[in-house]
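Heads up, one of the protein chains got dropped from this complex, but the rest are sitting where they should.
First chain written, first letter: the chains are A and B, and each begins at residue 1.
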Amino acid sequence: MEKMNQAYVEFKSFLIEFPDFRLELPSLELRRNDWVSVQAPSGFGKTTLLRAIAGLDPAKGQLSIDGKRIDGFPVHERNIGFVFQDHLLFSHLNALENVMVGLKLRGVNEDESLLKATELMNKLDLEGRIHAPIQELSGGERQRVALLRALIWVPQILLLDEPFKGLDETTQRQMSDFIRQFVAEHGIPVLCVSHQNEGNQAWATVSLVGQLLGEKHHGTRTFHRR
Amino acid sequence: MQGSQAIVTLTLMKSFRFSALIGIAIVISSVLGSCSFFSKKAPLGVSILTYSSLGSKGGFLRAVEPVFLAETGCALKVESTMGAAQVLSYLEEPGARERIDVVMGIDELLFERAQSYLYLSSEVSPDFKPEYKSFVKARSKAGFFPVDYGALSFIYRKEAFKPGLLKLPSKLTDLLKPEYRKKFILQDPRASSPGMLFFLFSDGILKISDLRKQWLTLAPSWDASYKMFLAHDAPMVWSYLSSLAYHATQHDEAQYGYVDFEEGLPLQIEGMSVINKVGNPFKENPCIEKWIRFVLTKPMQAKLVEKQWMMPVLEGVTLPDYFKGVPEIKKVAVGNEGISRVDSLVNRFGKEVQSDSW
Partner (left out) sequence: MIPGKSRVPRWLSILIQCGLVFFIFLYPFLTLMNKLSSSFWSELFSSSTLYIVKQTLWMTGVSLLLVTVVALPLAVWLSRHRTPFSKYIQSGFQVMWILPNFVFAFLVVGVLKLFGVVELYSLRTVLVAWFLVALPFVTIGFTLALDDLDPREQEAMETLGATPRQRFWFYDFPKLKRAFASTLFHQLWFFLTSFSLVVLLGGGPPHETIEVSIYTSLKMDEVNNERAFAFVVWQILILCLVRLALNWNESKALPVGQEWRAAPSPKEKRWMGKLLLALLLLLVSTFFLVQDDGDLLSSLVTSLALSLLVSVFSIFFSIFLYRLRARLLAELAAWTSPLILSWLWWRAYAIGNFTIPSLLLCVAVQTVLFAPWVSRMIFPLLDRTRYSELQAAQSLGASPFRAWRLVEWPRLRADFRFIFAWIFGLSLAEVSSVILFSKGDFEPLAVWVQNQFSRYHLGDALKGTILMIIYSLFVLIFLGKSEGVKHGKNESSLRRI
């Protein structure tokens, strides 16, 4: 319990620079089970922030997980799960194979991967779609597969970029319940960008709000904790 | 969807029509610019079928065309093929034979193959008695009018044969000695008449399977082999003796020589023949005789030497200065061997040269 309450993820002077503006996260500490709701107007840079945390876009400053700095690490060594806005499922693999990719990359044996993936897919009502090609999945099914792909190998942080976009309420609820249960079980902090804000804010333990600092600060956009 | 497909169809068709019009205009102008289909044969003239070296721009026929017209009033129409061998394919076509009067640039072997299509008489006119060289006269055949000849041997680079280095071969069997391994370039006998003449020359003396280990390469054509020789790939190349004349024009003739084999040297005689049509072609078309007479004059023979780099068949032709170094043949090695021997060689060649090692 004590461990759960300690700072697990730390941001210090996290800064993303663009030619015409800056995006900063001055400081933030997250505990293991924190759910961070990222709120800002459209086009502010919420996705950019997530991408920078994942290492997909360059950023300055410090990012530490469990006391270890990872800001200098390449993407594939950061162990940060990312559910993309456009799913980005691999079209040459079926649903099950997509889910299993992260485990295979980590050398988990075939049988174990299969068991784990099947179990999780069943939990999200995908049992009938296990071997379906990606092209045949509906939007909601793809979203669930993308979520499982990012979670199954237990990342250190989970980044969600519009995970509930285009989903009906039932599916949204099902997914959010699943995520909350999974992250609670494994102690994974979550940063979530979602316009479906009701749910996101309801269980958020931290709200990160975007604010434009004005011309005096040369167009700097900052995220601060509310 | 159908409406937009109609848009695309209509647009493509419109632009296609417009572009098709331009394309047709280009084609028509190209066709009109090209000769054979629309041009009519001049009322007085002679059609020559030959190969590209003789018939192309810069070749003998283009050079003498205006002279022939001025002297005889006969026009010259030329059709040429890639090489001499394709001439026979032409002659197989009845339509092609209708268009052509004379085939020029064939050697004795090709003449033998084409005999069924040719007018086998040299009776041009009683007063037509060209002064052929003796060895040319010795190989005369009815219906075959020799035009030029070339002797063949190995042309060598003297720097490779200095004292202490290689010794010049004196007979064919010398080529099988270890010191000549990869030292000479030949031509593929199936694709090149100089190459065929070498293998006919050496047939019965050298085994192809032994020779196979010695040659550097069998080039696909004479000019490819000579390029390799000039690039110093090997110090010897099978070529015409007239290659020495080329080196004289480059002022480096002192660096090159030829191998005078004990067995003699093979000779290739090129000539022309008349296509067999109804009646006596010489009477049907007087321009044919005029052409034959025209070519077998000393000035035209000299022109042939200049353009074709072959030797004149007539006595007393003044050669250009750079031909002074080209020796007259002392001993002719291969005579008119006949196509049966060629066919047998070709059949054996493929089998004897195949091996599993490379």
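As a convention for this text, contacts are C-beta pairs under 8 Å (C-beta built on N, C-alpha and C of every residue); 3 or more make two chains touch, one makes a residue touch a chain.
What you see is a predicted model, and the numbers here were worked out from it, not measured in a lab.
Undergrad: Using the document's definition of touch, tell me which of B:Tyr180, B:Trp291 or B:Phe349 contacts the absent chain.
TA: Checking the options B:Tyr180, B:Trp291 or B:Phe349, the one contacting the hidden chain is B:Phe349.
Undergrad: Taking the entire complex into account, which one of A:Ser13, A:Ser91, A:Ser138 or A:Gln211 touches the absent chain?
TA: If we include the chain that is not displayed, A:Ser91 is the one touching it.
Undergrad: With the missing chain put back, one of B:Ser52, B:Ser122, B:Thr173 or B:Thr297 would touch it. Which one?
TA: That would be B:Ser52, which touches the missing chain.
Undergrad: Considering the complete complex, identify which of B:Glu159, B:Glu179 or B:Asp223 is in touch with the unshown chain.
TA: B:Asp223
Undergrad: With the missing chain put back, which residues of chain A would touch it? List them for me.
TA: 54-56, 74-82, 84, 86, 88, 90-93, 101-102, 104-106, 149-150, 153
Undergrad: What residues on chain B make contact with the chain left out of this view?
TA: So the residues of chain B touching the unseen chain are 1-16, 19-20, 23, 26-27, 30-31, 33-37, 52-53, 55-59, 61-62, 78-83, 85-86, 88-90, 92-96, 110, 113, 182, 186, 188, 190-192, 215-224, 226-228, 230-233, 243, 246, 249, 307-309, 343, 346, 349-351, 353-355, 358.
Keep in mind that, in the parts below, only the chains that are shown with their structure count from here on.
Undergrad: From the C-alpha centre of chain A to that of chain B, how far is it in Å?
TA: That gives a centre separation of 79 Å.
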